[in-house]
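One chain of protein is taken out of this complex; the other chains stay put.
Moving on, here comes chain A:
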Amino acid sequence: MAVNPADADADELPSVLWGLDPVFSAYSRLYITDILQMKESRQVPGVYFYKTHPLFQVDVLGTVVYKREREDFYCYGVDDSTGVINCLCWKNEKWNDQGESTECRDPSGSSRGFNIEDELKRLKEAERKSTVLEIGDLLRVRGTLKTSRDAREIRATSFYKVNDPLMAVQISRMLEMPQLYRKCYDQLFQMPRDDLGGTEAGGSSHFHCLLSRSVLALKEFLLEKEVARFRPYDVEFLLHPLIQSSSAEQVLSMTLTSIILR
């Protein structure tokens, strides 16, 4: 494995390769005890390592054991039986104006047809109700992991109360987690192998070389054209000269070309 001598954090995966790990882009379902014990990356603060996987987004399901409400957010303490973590759940302003909801509702319930305003109000109310929880309720949170004042917490991007009268959701989560760990999180992150032509030792260094050349090509293009924002497929053409070697990559380049020409 080619190791960059200038990289002092040799035991951590270099940050340029993090995007190759699917776990990095996913909301990882880890036990809260693991979430609390994970080490923060030395390369980029805000990203954490579970074994060899970099991640910053998590998905937890647990019982609310602590609740704090402020004007803008709820802070729920979630317990999944392995640990307890604080989840910061922002309130949505559109839930606030519920004052007129009861008056507009048609009390007789006559068949006036589908009244879109009423339905929207009911939807807003349902959304709001799914975010107000009491101690003992089951909460599902998906969000980014942050460390603030020495405590790990989850800044929720989405959260909702889970109705689980038969404990089916909790049971299936308990059955699923060890499988996820065995198949995914506890597996070592493998660098993607180069094509069949490359040797074992030469494969990864060829890949590194390819990667640095493509990064350089992209950067030069963006500086030259003074591009502030771009879409990935608009700049894929820059990478075409670099990937010519094997049949697999020719197929890939053909696919990319057809997407761009469409």
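Here, contacts are C-beta pairs under 8 Å (C-beta built on N, C-alpha and C of every residue); 3 or more make two chains touch, one makes a residue touch a chain; residues count from 1.
Keep this in mind: contacts and distances are computed from a predicted model.
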{"item": "Chain not displayed: protein name in its UniProt record (\"Myotubularin-related protein 12\", \"CST complex subunit TEN1\", \"Tryptophan synthase\" or \"Proteasome subunit beta\")", "value": "\"CST complex subunit TEN1\""}
{"item": "Which of A:G46, A:P178 or A:P241 contacts the chain that the document leaves out", "value": "A:P178"}
{"item": "Contact with the hidden chain (one of A:V16, A:L120, A:M167 or A:L216)", "value": "A:M167"}
{"item": "From A:V44, A:I135 or A:C209, residue that would touch the chain that is not displayed", "value": "A:I135"}
{"item": "Which residue of A:Q57, A:T82 or A:S130 touches the chain not shown here", "value": "A:T82"}
{"item": "Residues in chain A touching the chain absent from view", "value": "32-33, 63, 65-66, 77, 79-86, 135-136, 165-168, 171, 174-175, 177-178, 181"}
